[in-house]
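For this view, one protein chain was removed and the others were kept in their places.
So, chain A:
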């Protein structure tokens, strides 16, 4: 009976103040959507970093006039360098084959380039991709070296943008969460005010504190959960529309978000939504009801 009483009070409470309830749920939904989105991006960026940095290479291009002796010296030095994991020598012919593969779509370009126009190079895999700078400093003055190119520099830019998106989403999530928090506090105050007579009688006859507070706290929790469901729906809609729109162009760069990942992030959204609402409601009641 008590459970029934509490639940019916929750529904009545949400309905009594329905415009405020809707505002609260929408704000919670946007906040949790942003939180979920930023969580997914965080995972993606992590996955991609592992994947890309694993394969990242530092290329040391040699000058056209490089001598046999210079090449052998450099090869020996690189092979004994503790920072270097793997060394691969690419001669002009191999470079040309790679070039052909890379630009297979543009036969004109391929035909215009002759094998001996492409530089020989060493392709290095580093034990720690972030030590690129040391490699650069050490080898740029070596005899026969023309240019040192690090792929991770480009990746850093891409990841910089993605991390920027992620931080932006997180910032919006936090700002919206503050708005949601204030709305929850306000809704609970209004609810407590409209039930002040009942609350006074309950205190008088010795109803336990949890029994007095439970309907209000649960009201906030229900709103938080509804908000998280809406946020989940928004994420799903974003996935469906992104797959069929211009965002699809990024497909090759960003690994696509799977349904599994979206549903895995949901417990986080629901948990944060419910917990933040409950704590806010409870704190509000401490001030407002003093039970």
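The definition used in the following text is that a contact is a pair of C-beta atoms (placed from the backbone, for glycine too) under 8 Å apart; a residue touches a chain by one contact, two chains touch by 3 or more; residues count from 1.
Please note the rule applied: contacts and distances are computed from a predicted model.
Choosing from "Cell division ATP-binding protein FtsE", "ABC transporter permease", "2-oxoisovalerate dehydrogenase subunit alpha" or "3-oxoacyl-ACP synthase III family protein", the protein name stored in UniProt for the chain missing from the display reads "Cell division ATP-binding protein FtsE".
Listed residues A:201, A:243 or A:275: the one in touch with the omitted chain is A:201. Panel shows chain A; residues 1-2, 5, 197-198, 200-209, 211-212 of it touch the chain omitted from the view.
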